[in-house]
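Just below is one structure, and these are the notes that go with it.
After this line comes chain A, so read on.
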Amino acid sequence: MDALSAVLQGLPMTIMLTLSAFSIGIVGAVPLAVGLSSSNILVRLASRLFVDLVRGVPIIVWLFLLKFGIQIGTFKFNPVGAAIVGLGVVSIAYLAEIYRGGLQSVPRGQGEAAHALGLTGGTTFYGVMVPQAFRIVSPSIATYLTGLLKDSSIASTIIVTEMVFQSQAFARQHPTVEGILPYIMVGILYIALSLPVAYLSRRLDSRMRKAVSV
Partner candidate 1 sequence: MTWLTEWAGYLPQLMSGLAVSLLIAGISIFFGYPLGLVLSLMVTAKNLAVRTLGLAVVEIGRGAPALVILYLFYYGLPKFGIAFESITAACLALTWNSAAYSSEIMRAGLQSVARGQLEASNALGLSQRDTFFRVVMPQGMRSAIPGLMGVAIQMFQGTSLAYGIAVPELMKTAYNIGSQDFNYLQIFTLAGLCYAVISMPATWITVFFEKRMARHT
Partner candidate 2 sequence: MTLSEIADGKLAPRLGIKLDNISKRYGEHTVLDDVSLHVEPGTVTALIGPSGAGKSTFLRCINLLERPDSGTIQVDQHTIEPGKDVNSRDLAALRRTVGMVFQSFNLFPHMSALKNISFPQQKVLGRSKEEADERSRQLLERVGLKEKADQHPGKCSGGQQQRIAIARALALDPAIMLFDEPTSALDPEVGLEVLAVMRELAADGMTMIVVTHEMHFARDVSDTLVVMADCKIIEQGDPRAIMSDPQEARTRRFLRAVLER
């Protein structure tokens, strides 16, 4: 088997990890973002602490903690489970911060106008603030997704059979010059995989700009 096929064997796992963690993050970040913008100072501080703590510890440490450190009765995380939960929780923290930034960037006048028109809090939030915040942050979310794709490679250190793990395996079996190929292939693959996301993000961004340009 040549280097490329060996590496591609890990591709489904890489994609699965990325998308699972991303889904967890996209959804889980919503309540946390609300917490970060809360008027209740305790809620806000607790959310802030959570986000800063999760982002302040390297991903590899979280993965090892989950895989080796958690033993509740007979329950232990298997490598893939640890990776998905770990990457998922980290995504929640990063995306919550992105959401918060977006909500803050919506011009204050929007909220005031909605108020003056008599719209309720809920309608204002979901009908006025969120759509505009989403437009502002979708490039950041796309950028985060490409970052998450790369971070999925860290799962290789806890024996998850994604692309980098497969590269390592191949390189170990091929002590000759051929053994450098998987690393080059996998690097190119990651770069190539991030291109469609960047492209979609630009398309989405310009479509949204046209829709809301004043």
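Candidates were picked such that all candidates are chains of the complex that A comes from, given by their letters.
As a working rule, a contact is a pair of C-beta atoms (placed from the backbone, for glycine too) under 8 Å apart; a residue touches a chain by one contact, two chains touch by 3 or more; residues count from 1.
Not measured: the values here are computed from a predicted model.
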{"item": "Selected neighbour of chain A [touch, this complex] from 1 or 2", "value": "1"}
{"item": "Contacting residues of chain A [partner candidate 1, same complex]", "value": "52-53, 55-62, 64-65, 68-71, 150-151, 153-154, 156-157, 164, 167-168, 171, 175-180, 183-184, 186-187, 190-191, 194"}
